[in-house]
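Note that one protein chain is taken out, while the other chains of the complex remain in position.
Note that the chains are named A and B in the order they appear, and that numbering of residues resets to 1 at the start of each chain.
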Amino acid sequence: MASLINVFLIVVLLTVLVPLGVLVMISLLPPGEWSIPPKSPTLDNFVYVFKEFRFYRNMLNTFLFIGLAILISLVLALPTAYAIARLQIKYYVWVFTVVLVILVKSLPPGSLLVPVYELLWKLRLTNTVLGVALSYQVYTLPFVIWILTSFLLDLPREVETAARIDGAGRFARLRHIIFPLSIPGIISAVILGFLNLWNEYMYSSVIVSSRNLQTAAVVLGQLVTSEYVYDWGILASANIISVLPAIFFVSFVQKNISKAITGGIKG
Amino acid sequence: MSSKSFVEIIDIHKSYGKLVVLEGVNFDVRKGEFIVILGPSGEGKTTLLNIIAGVIRPDKGKVIIDGQVVDDSSNIYIPPERRDVGYVFQNYALYPHMTAFDNIAFPLKMKKLPRDEIEQRVEKIAKLLKIDHVLHHKPSQLSGGQQQRVAVARAIVKEPKLLLMDEPFSNIDPALRASVRLELRLLLKSLGITSIMATHDQEEAMTLADRLLILRRGKPIQIGSPMEVYEKPSDKFVAEFVGGMNILELKSEYSSLLREYRVEGEDVSVKFMGFRPESVIISNEGLEAEVLDAEYKGDKWTIIAQIRSGEIIRFYNKDPVNTKSTVYIKPTKIYLFSSEGKTVKILTINK
Partner (left out) sequence: MSFLTKIRRKTPNEFFLIPGLIGLGIFVFAICYSIYMSFYRYKLGFMQPNYVGLTNYSMLLHDPVFTTAVKNTLFFVAIASTSELLYGIFLAVLLYWSNKRYLFIPFLIVPMILPAVNLVVIWRFLFHPDYGFVNQILTSIGLSAINPLNNPKWAMPTIILMDIWQMTPFVMIIVLAGLSTVPPEVLTAARIDGARKFQLTLKILLPMTKNVILAVFLLRLIDAFRIFAKVYLLTRGGPGVATETIELQIYNRALRGLEIGLGSTMSVIFILISLVVIIPYTIMVLKNWRR
């Protein structure tokens, strides 16, 4: 019975690995060739993507936007999540806040695109790093509040009570107790936020139009949607390079990833 | 309300929905006194400590610490962070991300004391509690006993007006408990710290307390020194809970026994009688009992026997008694309880 299950799982594994293997093999194709597996594999595509195409600039842009967006979210989210999870708040205020967090978290980002774009346009923030990071708040702010609240709700209450007894007020508790103890929750918020936004296409492509601020996803998107793709090898190798940070992130915290994902599900 | 009382707990009520946790708790604590709240698990002890600490608020009643009303269950409420109490939690609740040193230093840091004074005081208290060699360890690297000492050190380092402890020994290895207990009592007495501790362990309560408060189903049923509580239990529950009294329902067959104590006429309200295991002597008349078992206790034996009415009793004897043999026993002191369980009379036999 157990071996039958494993055989079945190996089949499932193949359905995952074959498409991934195909992507790797495409990246090794020399120009003009498209046989799988490649007859004369080459690493030239990777060299081209890095040297000529200067794809790393777009990746750095992505890092910068996401980093700033998550930083803004964390600063806004920590006190809010703390209050939702721990402080005595008037019940209707609490319900109002939670409904707001879940509503904004769950609304399709597309439904907010028009007003957000118009607002940033009027503030002359389109085509700026800050503008992109602010538009990303649609994704990151409610998400980070959600993750941190779930995390704080699971934190044992007695430690905070002990801090109260020791004379720590709300501000001191947030700084000396809640913040350091939330670091695992903050890490999972950062990782999941990164994985989520690395993917982002809609806001990144609308808020930014200048070439040197474009994100990796947008550049790749333009390559893949052009009617005729000549250089599949370059496209695939650029894709592989773009996914390396994500793979790195995940393998770095492989054990915690399912915990991070499931950590948020309870709420 | 004596002028000497340092902490006053006045008519505290607390319920969660329909569940009544505390119902009219009243007591006071003198400066430097060690009060132990004794009662079965889950009958309001922790809630009472939390109310005194200010972590939860009572529905009704008043808490006064050092002459200041800290909670009057309406407008006045001083939060725990400004009550100047220490609290040792059952599971210690140490800060997992801080070293033992930082844990102990935290209350002083919150008082914004200068760095060198903090260091001095932490080191002094750590030496007293013999944890000065583990100050740089995180709580997870400490043994259970060391964690408990860190928790105690953290609670008393700021020299609080009042120290609260919730079952502080329950996570300590039973073999070490007695010595840890003694050390703690001596330390608190030498520092003159006023303390209230909650426990369900009557032996622990008897050895530590200056005075005991017996709590049952949220009601205080007796307050007094361990000796008073032991000698003059206010009711059947206290008699059984503290020192384990044998309780028998009164039947006519005991009348001959009672006659020896010169009980004139039968008091209708008396429903139970009780005697302590150590007040029993084996003689050739009295209660007839069949011995079921004998347990060796070092200096004596505990005899477990069944009397004719079928009830099981325990008593001590210097020598073992053969099982299945029949003995006649005579208590030297008998307690009589009313049908509600209140102590009505305490009778001593004249030898």
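In this text, a residue touches a chain if its C-beta (ideal position, glycine included) is under 8 Å from a C-beta of that chain, and two chains touch if they have at least 3 such contacts.
This one's a predicted model, so the numbers in the text were calculated from it and none came from an experiment.
Novice: Going by the stated contact criterion, tell me the shown chains that border the hidden chain.
Specialist: The omitted chain makes contact with A across the full complex.
Novice: Which residue, A:155, A:187 or A:246, contacts the hidden chain when the whole complex is considered?
Specialist: Answering carefully, the residue with contact to the hidden chain is A:246.
Novice: Since one chain has been left out of the picture, which residues of subunit A touch it in the full complex?
Specialist: That gives, for subunit A, the contact residues 1-2, 5-6, 8-9, 12-13, 15-17, 19-20, 22-23, 26, 34-36, 73, 75-77, 79-85, 87-90, 93, 95, 97-104, 106-119, 121, 137-138, 141-142, 145, 149, 153, 169-171, 174, 195, 198-202, 206, 217, 220-221, 224-225, 229, 232, 235-236, 239, 242-243, 246-247, 250-251, 254, 257-259, 261-262, 265-267.
Everything that follows uses one rule, which is that only the chains that are shown with their structure count from here on.
Novice: With chain centres defined as C-alpha means, what is the inter-centre distance between subunit A and subunit B in Å?
Specialist: 55
Novice: Of all residues in subunit A, which touch subunit B in the complex?
Specialist: On the subunit A side, the touching residues are 156, 158-159, 161-169, 172, 176-177, 180-181.
Novice: Which residues, counting only subunit B, touch subunit A once they are in their complex?
Specialist: 53-55, 79-87, 89, 91, 93-97, 106-107, 109-111, 154-155, 158
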